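One chain of protein is taken out of this complex; the other chains stay put.
Coming up: subunit A.
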Amino acid sequence: MPTVVLMDVSLSMTRPVSQDGIEEFQRKNLAVHGLNMLFEHMASNYRLEFTALMAFSSLWELLVPFTRDYNALQEALSNLEDYDKTCVESALNGVSNVVQQEWGSACPCQVVLVTDGSLGIGKGSLRHSLLTMKQRADDKKFPLPFPFPTKMFILCVANAEELQMTGAMDNLEELLRLSGGDGQIFSMEGLLCMQSVQAMFGKLIDRAYSPFHAVLHCGNLSSDVQVFPRPEPFVVDEEVEPMPLTVNTDLEIMGFIEIADISSPPVISRHLVLPIAVNKEVDDVGTGATDEPEEEASASQMAGKSPNFCVLLHGSLKVEGMVALVQLGPEWYGMLYSQADSKKKSNLMMSLFEPGPDPLPWLGKISHLGPISEAAENPYGEDDSKSPFPLQPQVKRSYAQNVTVWIKASGLQTDVQKILRNARKLPDKTQTFYKELNRLRKAALAFGFWELLKGVADLLERECTLLPDSAHPDAAFQLSHAAQQLKLASTGDSQYAAFDHNIVPMHTDFSS
């Protein structure tokens, strides 16, 4: 989930922080200090996150486009200049553009707005923006909510009392609500100083940038992993279950499925699963195994050399073209697979399905997937020629059965013509003739369209009179039999108009 850091560089940020001590700081210095701390944290613990840095006052400027180069971000922070007044709305428009250009409108994004809480005055101020929000033309709409899912974190280099007094807090709360409500407003506690700004950014880090560590299990095999980006809590239905679901820190593999069987399933998010070294005793692998000779090697080299389950799993998934089904929580599942990027580097990836007992209709209920060893015979066949998937739905969809729709006249005409065409080829086409006839009969009865039954009966009788002399004698018998049966059905007489009743060919014997 990419991050945009939106840094307020208006003049008010240069206000000095009153301190008893010797050194004097501007609010800007505190903000920069906090952001440096954030970037340092990300560089070491969350380095795959793409981050962009924007500065804004009455105008906005993209200082560093999305990057994983945290040095570049820190470098840019050290070169900030001071500008005029704060205009949040235009800056948010900037964020919207920058994000959509890079990631489209579906990718969730985090916005970290760093300000001193003085949100401008008059036109262009946040208060003004919020007041005039509802009287905008379509092309000048307020940028929130963004088209992409947003987490909005607002960090104020000011304390809560100050923000309450100026009314800035109300405006910021409104801003958070407009962005979709996902996020938080942070303010400083106590004196405005380095310690309190560190504490504030520390809270942000805990909330949004702490790496997600989990243990991947496959029976007794396991590996410590980082899941990146952090899996977000998910709400399926606010009304029925308002508590968001979270991903377990124990990820349990349940079994394996062929890629062709899982068949490009829809997922709510994708994550890298990166094995990590955790300082604990190296697993003792059986008595017959050899221990690594002691070496003077760096920790990372050691980690690279000791076997890791993720690497084994990744290798086999890739070779076999399979995925591992993994349980993420109660009735929440995902899949692990090998994903290669354009540079042919491949990685272990985890995709999350939408929470629920049966996220993929073609697999059925996940809790009802069992080991193949339980089946009487291998459902994949001895030579892998078969598959128990996909599951067939109990009722066929309309397009998979021969439904009758006469909404357009052409639908009805086609069906009548089909019967007539077969009628002219009796007795060769007896089976098809009756099949089509019965289909029409059923639909006409259901739609209460008795007039049609009479009409088709008349048509069949006419066909009977038009039969050429060379025609098989059976044709005439079948035609008049069919016509008579349709007429009987059109009376609605329960004996002849039953829906499940079928007109059967008249029994004739011309074989001799």
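Here, a residue touches a chain if its C-beta (ideal position, glycine included) is under 8 Å from a C-beta of that chain, and two chains touch if they have at least 3 such contacts; residues count from 1.
Here is the rule we go by: contacts and distances are computed from a predicted model.
Asks: Assuming one chain is omitted from the figure, identify its UniProt name from "Coatomer subunit gamma", "Cytochrome c oxidase subunit 2", "Integrator complex subunit 13" or "Eukaryotic translation initiation factor 3 subunit I".
Replies: When "Coatomer subunit gamma", "Cytochrome c oxidase subunit 2", "Integrator complex subunit 13" or "Eukaryotic translation initiation factor 3 subunit I" are compared with UniProt, the left-out chain turns out to be "Integrator complex subunit 13".
Asks: With the missing chain put back, one of A:Asn79, A:Gln135 or A:Gln392 would touch it. Which one?
Replies: In the full complex, the listed residue that touches the missing chain is A:Gln392.
Asks: Which residue among A:Met194, A:Ala476 or A:Ala497 touches the omitted chain?
Replies: Among A:Met194, A:Ala476 or A:Ala497, only A:Ala497 touches the chain that is not shown.
Asks: Which of A:Pro16, A:Gly167, A:Pro233 or A:Gly255 sits in contact with the chain that's absent?
Replies: Only one listed residue reaches the unshown chain, and that is A:Gly255.
Asks: Of the residues A:Ile276, A:Leu467, A:Leu488 or A:Met506, I need the one that contacts the missing chain.
Replies: A:Ile276
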